[in-house]
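Sharing a structure, written as structure tokens. Questions coming.
Of the protein chains in this complex, one is absent; all others appear in place.
Just so it is clear, A and B label the chains in written order, and each chain counts residues from 1 on its own.
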Amino acid sequence: MQHPHLSRRAFLKGSVAAGIGITIAPLGSRAFAALFESRVTATPEPWASPGGARFRIDAFSKVCGGKVFARDIRARDMPGWPRQQGHAMLLKANRADHAYQGFELSSLDESLHPDRIVTAADLERDGIAFPDSHGPDPLLPQGKTPLYIGHPVAILIWHDFARYRAAKNALKFRDDLIRYGAATGEVERPPYGSFRYVRVGGDTPFAPDEFSSLKDSDLFPAIKNRRPVWPDDPSLNGDVGERGLYHAQRMAEQLEQPPENWEVFQARYTTPYIEPGALEPDNGNGWFDADSGELHFVVATQCPQEAARETALMLEGSRFAVRHLNVHPGYTVGYGSKDHNIFVYYAALAAMYGDGHPIRLANDRFEQFQSGIKRHPFDMDYRLAVDRDSLKFQIFRAHLDVNGGGRANYSASVAAVGATAAQSVYYLPRSDLATTAYPSRAVEAGSMRGYGTLQTMAATEMMVDELAERLGVDPFALRRANLLEAGMKNTQGAIPGGAIRVGEILDKAERHPLWQERHERRDARQAEDPDHLYGTGFAISQKDFGTGAEAPMASVEIDAAGRIRLRQIAIDMGTGAATSQAMNVLEVLGRPADDIKTGETDWSELALETSGNPYTMSQDEQDRLSQTPRWTPRLASPSSASNSAYYASHATREAARLVFRHGLWPAALSIWRQGIYGGQANPYVIRLEDARWVEGHLTANGMTPLSLATLAAKAHELGLITGASVHAFNRWSWASAEFALGEERSRLPLDAVAVKYGDGADDDKRRLMSSHGYHLLDRQAMRYPDVQLNNAHVTYYSPVATLVDLRVSKGSGEVEILEHYSWVECGKPIVSELVMGQLEGGVAMGIGHALLEHMPLYEDGPGNGSWNFNRYQVPLARHCAVWKQGGEILPPLSETDPAKGMGEVVMIPVVGAIVNALAHATGQRFRDLPVTPERIQEALHG
Amino acid sequence: MRRLLLGALLLAPTLAVQAADDETLIEQGRYLARAADCAACHTAEGGAPFAGGRPIESPFGTIYGTNITPDPQHGIGDYSRDDFYHALTEGETPSGRQLYPAMPYTSYHLMRREDSDAIYAYLNSLEPIARSAPETRLSFPYNQRWGVALWNLVYADALQPEDAASHSPAWQRGQYLVEAMGHCGECHTPRGWTGAMDLDHHLEGGMLAGYLAPSLKAEALAERGWTRDDLARFLRDGMSPQGSMFNEMFPVMHLSTQHLEDDDLAAMATYLLGDSPPEARRIDAHPLEELGDSARRGRQGYLDTCAGCHGIEGQGKPQVAVAMEGNTTLRLEAPDNLLKVMLNGIAAQDFPGFARMQEMPGFASKLSDAELADLSNYLRETWGGRAGDVSPEDVAALREESGHATP
Partner (left out) sequence: MAELPTRSLSLTINGEAIGPVDVPEDLMMIDFLHEYQGLTGSRLGCGQGICRACVVILDHDDGTSEEMRICITGAHFFNGKRIRTIEGHAERDAAGDIVALNPIQQKFIDHFAFQCSYCAPGFVNAATVLVERLQRDPLAAGELEGAIEQALGEHICRCTGYVRYYQATRAVIEELGLAKEG
């Protein structure tokens, strides 16, 4: 098969969006301030001080109902839109084994019939080019079999709310609206992606690999009869694929006939089909103004750039003659489910067919279950060989089948990321990880918190715990014997970034009373309470953050009064990105940003262009393209993959540093040197590295502390750099280039920089500010990370460990979490409260994954439109040991540690810890998640 | 009489497998213990299986299910097979103590010896739990040994099921499951002042924890819309087009009927509705214009407080709330069950598989007597085929009985 788009979020292509101009203006932006009673980040008292954040930057609006989600927007809120809001719904087929033969709305009162019905025939006739990456058949044509349960067949549109509501009520839950023809069986299709990662390490973990993805290549199968097929007779003399397979076969043989002193563990693990359950269901609201050819579109998305570009491409060349697209991304929440989401395009289409009316397509919760992106169920066959004497792992073989559901979303990438994460915190001298994402008739699965790693790493921790029991060794001892330490290679042959502090966490966890006293506590409680079984379990994981093609952008500007304005491309998905980005400025500029605009997408000052695919381009292609001075491998990345703390912060901090280094610092020197003989500075030696902010004032080497306002005024007066706009690119390593800043030439970890000079800048400098008010610098000696680093698949890790104490009802099989405690290492946290909040929320979501949440995949599953939170149990407070939980953030090694992403890893160890605690309580190993009361009853009582 | 009965029942197919090996016997016992719904009283909420402790409210006080795990001191570890059979069918322990008649030995006395032995084998395979159930506290005279003895005198050997001989094998098996194992009559038969079943009105409906356990007679079931298929489905799934189980019937499904074989459930339905069942009555919804004043007033109340879950046209919502159209509770002659549900609500319920019913809130604190009367008249007239004759006073009486204040 073709070299696939295999890395995370590899599916974004191209950059120039059609002939349709695009403007993206977030709803929180100033242009819209007048719309809302109070701006989202306006607070009556300061939200932060030099001491830290007192509350979220957007806390006031959130707690007063003023935060505007995309869902809240109606036509009347939008300047220039007609006031009457129209509404739409999708009509869906909930059988995927018969041909679709049209629909029947005759049960609907005549007066409630839709004002407009859009079907596949309309899209065909009107030249709509639905995004390929979400195709085929956005609306199913008659005669075809639905690809999945819940496949839309029509968009129904009403021009007013009252009729829409009445009609939708009448149409809901009916199974007689769709006509079916002949039984066809499920539509059969080839896998969405299939990959294999083989590594044979050298003599030591530090020696060069014999074979690995990074050194050699990932492996790709042929596809026959919709299954991956690998060469039968691979050899060391063949091509890279054959060589890799040769090693894989050697491993397989050895696992079959292991040396005497090996224990070979084998188990199969399965994971549930999970609804992300973001409380704001998918929605969009658009108005197509045929007179001006403008489509105005409010949408809930984690990736406004992609959504805008793909919408433009979809409509280009259609009969609608769209000339301009105004996209307004609202605040939203998604846990990944609003990234690369097909819903956006249905909503845009609904607007196009609104016949002049603004049309809103907004899922209710039943519809969200029916069509929203799910977490992939994994079916995992694990084998792990360990040397009984040394306790060292020898070979790890994991073969994964991933169910991607009815539409190709990120399934291939999720399968790949899951496989490359399976090693968790362990060093594995040899490994063979094969993974295939299959289509099915289930509602599509895509990006969701954990992104495959939750599935594989939780299983790894269940395996290691069980293996320790089988070997009769302490599970901590087995873990310690196999830790991936700094400088060792991961299963792709790449060396993870920085220090690895997993051992420290293990030490802390092992000493914790929950672990130390686990047997005594269990036995004592069970003696007192014959109705329950008690147990304690532990697990640890470390997870990547980022996508291997991160492209953050930020600008920092300071006015003459010292107010700091920050623009960020990142969207705040509720986690606190706006707050933490604003706080990022504090260390460099002495106070947090006063004004922040997240989701900013107009970066015209940087004049960047892009082409090619950062994940799949050849080195030659990259070398050639990077000769173009404004080229970048990727313009923007979505807000996902736990990427704000590290990658978005990188841009914010680099921009702030430029303003400091070339604006505030020379301004300070100028003030300190005022007077004869160099003023107060003269008797001392002043060094840049000694610059310190103290209570919002800058000092160094004993100089008079200067307020930011003083410095800003001076920097402006002198025409120094008072603003910087930057773009960076990261492929498991930062791109860097040399930039001339005044007299200096510096290599910066950025690939585009534009600066602004202060009010007092002379005419020469003013003339330079010709790129939308900025002076766009010309980079030199551009270095992009080698494309081969794509095969590293991950180099950034944050570890988390969790201890869980629980009890099981002997009668009902219900599990009650009694207490839990976690450790997280995330470098230097930007705002500790936000990190702890993520941890607590992640643990809750992990509890759901381990114990509560599941649905059937197919006919009785969410695609049938009858699912809501009453059937699908998300964790409530009572499931989370809300009063009896704790956690801690490891102190950073120094204040120079980077902040690391941890939004996903926090939910992983708790899953393994729960299952391991259940083994401690019941003596049974559960390998199928969630561990429901029924499964426990089955295990306890047969 | 008793001898004759057993003779009749012997015609029914044998449920327990003779001379089965232990494993099979235990499995058989597990099934039969479910059919007999032992857990209903002997497993406390969240407690170890069969370790006792579930409180059973009776008009005479609270009776606690006993520990029937194989613990020798607190359970039945010292019971022989004979002892167990004797206790099950005669209500007397090996030590000669009389069991409270909350133990349905008046029904179980129809149980075959081999089935008792299988249950015995199953219970003895369980983990022994060394704990006594809480002490039962009854009012005078039932807290006296002689009182219990007297009580039991009234009970003894009373149930006289219909002669099975002329019926189909399914009917016969259904009779055994309904009368002996499932002891359905214990709740669905009215009781006199002694607490004993009024056997002249066997299965004609009894009061239980404030609710009517409605009549299971064939004509009454058909009148309320039941078919054999729906009834069997109701027992298995806990829900059917006629509604969903609530109150004391819900745990019966949860612990017992959902685990029974489809054939057995069909047999129970056959027994209850007869080999030639009466036709189920269909009731078409009455249009609003034809309703009485109270019911018409109730329409807006329905839209305000009910339609969000039960649907604007009473169509219900899958997995959320049952349809009003075709609902069996609306068809009961007395409005009491309906009113009590409206006053008290129903907790969220998990049904077998992935089926659910959402919590129904009680409206005692939200709606006045008049509003509830109007609402119930709307429901009963529109979908129940009943007259709209519920008065605010009727509601007030039930409100008081249920211990709710007026809003």
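The definition used in the following text is that a contact is a pair of C-beta atoms (placed from the backbone, for glycine too) under 8 Å apart; a residue touches a chain by one contact, two chains touch by 3 or more.
Bear in mind that the values here come from a model prediction, so they are computed numbers and not experimental data.
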{"item": "Identified contact with the non-displayed chain, of A:166, A:709 or A:782", "value": "A:166"}
{"item": "Chain not shown: contacting residue from A:187, A:333 or A:789", "value": "A:333"}
{"item": "Given A:120, A:845 or A:889, the one touching the chain that is not displayed", "value": "A:845"}
{"item": "Missing-partner contacts on subunit A, residue numbers", "value": "37-38, 42, 44, 54-56, 58-60, 62-69, 71-72, 74, 76-77, 85, 109, 111-112, 160-163, 165-166, 169, 276-281, 331-333, 335, 364-366, 573-576, 833-834, 836-845, 868-870, 874-878, 880, 882-883, 885"}
{"item": "Interface with the undisplayed chain - residues on subunit B", "value": "300, 303-305, 307-309, 312, 317, 320, 358, 365"}
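To be clear about the criterion, only the chains that are shown with their structure count from here on.
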{"item": "Distance from the mean Cα position of subunit B to that of subunit A, given in whole angstrom", "value": "51"}
{"item": "Partner subunit A, residues of subunit B touching it in the complex", "value": "43-44, 46-49, 51, 127, 129-131, 311-312, 315, 317-320, 348, 353-358"}
{"item": "Subunit B contact footprint on subunit A (complex, rising order)", "value": "169, 172-173, 530-532, 809-812, 814, 855-856, 860, 866-868, 870-871, 941"}
